[in-house]
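The complex is shown incomplete by one protein chain, all other protein chains being positioned as in the whole.
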Amino acid sequence: MDTSPFYEIQPGIIWDARVAWDLSLGGLGVGAFLLAFLLWCLADRRYRPLAQTAAVIAPVAVAIGLTLLFSKLGYKFHVYQMGLNFAPTSIMWWGALLQGAFVGLSAIFAFRLLFPNFSLLDWLSARLVGWVAVPLAVLTGLYHGVLLAVISSHPLWATGQMVIASVLLFMITGSAGALLVHMIRIALLGARSEEGSLKDYWAGLRPLVLVMLVSTALLLVTLLAWWIDLRFGPTRDQEVITAVLATYGSLITLAITALIGALALCVAALLAGLRGRSLPAFATAILCVLMLGGGFAIRYVAVLGGQLNLPISTLATLS
Amino acid sequence: MSDKRYAMVIDLHRCVGCAACDIACKSENNVPVEFHWSNHIIETTGTFPDTRYNYIPTLCNHCENAPCVTNCPTTAMHKSEDGLTLHDPDKCIGCRLCQLSCPYGVIWFNKEDPHQNFMRDSEPAIPGGTSTGQEVAQAADAPIPYYNPARATTYQGIRDRGMVEKCTFCDHRLAVGEDPACVIACPADARIFGDLNDLESPPSKALAKYTPRVLQRDQGTKPHVFYIRNFNK
Partner (left out) sequence: MTDQIPTSKHDDAWQISRRGFLQGSAGTVAAAAGGPALSLFSTASAQAQPAEAAGKWMPSTCQGCTSWCPVQIKVVDGRAVHMRGNPLAKANHGKICPRPHLALQQVYDPDRVRQPMKRTNPEKGRGKDPGFVPISWDEAMDMLADKIMELRDAGEPEKFALFRGRYTYLRDILYSAVPKIIGSPNNISHSAICAEAEKFGPYYVEGQWDYRDYDLEHTRYVLCWGADPVSSNRQVPHAINFWGNMSDNATVAVVDPRLSATAAKADEWLPVIPGEDSALAVAMAHVILAKGVWNKAFVGDFIDGENRFVVGQTVDESQTTVPVFNEIHTHGVVQWWNIELKDRTPEWAAERTGIPAEQIRRVALGFAAAGSRAISWLSPGASMQARGGYSSMATHALNGLVGSIDAKGGVVAKVKDPTGDIPDLTAYQDELAASHSKYDKIDQRGTLAFPSLNGGKSGGGVVTNAAADGMLAKSPNEIKVAIAYWSNFGFSTSGSYRWEQALSELPFFVHLTTNASEMSMFADLVLPAAHQLFEKWGFVKNKQNLHSYVSLNQRVLEPLWDVKQDETEVPFMLAEKLAERGFDNLYRYYTEAFADPETGAAPTNGEEFTESALKMLTRGCWDSTHPDYGRYGDRLEGWEDFKAKGVWNSHRYEYGQRIDNFATQTGKVEFYSETLKAALQGHADRHDTTVDKVLEATNYVGRGELAFVPHFEPALRHGDEAEYPFIFFEHRSRLNREGRSANCTWYQAHKNVDPGDENWSDVLKMNPVDADALGLHDGDRVKVTSTTGSITVQLKRWEGLRPGTVAKCYGQGHWAYGRVAAANFAEHVPLGGNNNEILYPEFERLSGSTARHGGQSRVKVERV
């Protein structure tokens, strides 16, 4: 028996890889900002250069992501309409406001960190701007998940895991991204005098590694929960997860392998730290790359895979 | 403030699955051939000789709780006071979030310039003997030769590249006291259209007489397109 309902809807992916890039870069940006702010508030002065790097990454990454998103708009000249119209039920409208504000504030924050002696408008201090931007950053990070999670017609998206994964992803990729860029900066420009020896430097960042380790582990658990929810959910959920695994199975395997690898390196780093040693720089770099790559792959699969195979069997359900 | 609540009831027992609605809609609304504001789901089930064929006509459900409206970042997609779900191209940024949000697949996006078969067709089958699409449009003095200007009284006559578009329950026809084109075009009189706030209206009566169903009730969208009876026996 061949049974397949047919319903011609617009073919093709509606939100393409550019959206995955936007969400990834956005997550990286807010994650980097939070790292910068925490380092700036809590950590020793020698971590200031890392904080600077992270602070610069934040507005740049989010802005690049937004630009990619903008490039995807069908009718770009109307983008100002988001500002003219009050659309409080739209997560995307809130997201535009949040991200717009965040880019501005995080840019000022980065400026203050880079040029602490610049005196114009000095009431816009790093502290003030930072404290205002922190909730924005968290909300933006949440937004990257909620945007898709409210689309109830797409079973892969309409899950709590979508939001949780989004938060965990910004924590992982923000840190990994900032570290990686900073390592590149050091490699290219040399370390700042106040940074001290690299060995000590890494040892001092143990809490960060711990955060990355826990987040990665939680992310893997979230992915598992995501799969369970769909696999054992209603028919349409099962159809979607089957389609996603069929299409993106190898990419998902790769992503999970990368994350597990990163997890292992985190453990290795912590164990090394306990023995007073530290990971070689290239291993740290690999760790960061694995996290960024794995994180992006998850975003990519979530965005594109979520649009696969709108379940027509339930679409045709009359009740 | 209008007190209307427009709705459509589709009597599947009367429907014969001929798609006159689909084609008339394209003609009335200048819809590109690739798009189906008025559409259908078909399904063959069972094993020979116990085979069943089913046909469900679809269109924008003009949901009371429309996710495309909820999620639109510019209010381009909005509810009219008559309960229609309408799209304002002046506000549309082409983000396609409405398309993603709609559980029914009834929103279409103009990736390219619409009506390429007339707008972009420049090589004739037989030079000198037959025409190009552009020449026909030119000779007819319209962007597509069968262009219906009535559509442009309440919406873009032809929607721009970069815009989404969808069924409007033919709001331009409602504005001049006519039923939607698909309702008129249905040779089976399977489409019952009117105002649900009027308890004596044909759709109100049909909903009272039969058990109405909607597509994907669990989505909580509260559609204004209802289905009664069955396509097959």
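Order of writing sets the chain letters: A and B. Residues in each chain are counted from 1.
We take it that a contact is a pair of C-beta atoms (placed from the backbone, for glycine too) under 8 Å apart; a residue touches a chain by one contact, two chains touch by 3 or more.
This one's a predicted model, so the numbers in the text were calculated from it and none came from an experiment.
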Contact footprint on subunit B, counting only the chain that is left out: 11, 13-14, 16-20, 22-24, 26-28, 33-34, 36, 40, 42, 44-49, 51-55, 113, 117-122, 124-126, 128-136, 138-143, 145-153, 156-160, 172, 175-176, 181, 184-185, 187-190, 231-233
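One rule holds for everything that comes next: only the chains that are shown with their structure count from here on.
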Centre distance in Å when subunit A and subunit B are each reduced to the mean of their C-alpha atoms: 39
Residue ranges of subunit B in contact with subunit A within the complex: 34-36, 39-47, 54, 56, 58, 67, 69-76, 90-97, 99-105, 107-111, 160-164, 213-220, 227
Complex interface listing, subunit A residues touching subunit B: 1-10, 12, 14-15, 72-76, 78-79, 81-82, 84-87, 89-93, 95-96, 150-154, 307, 310, 312, 314-319
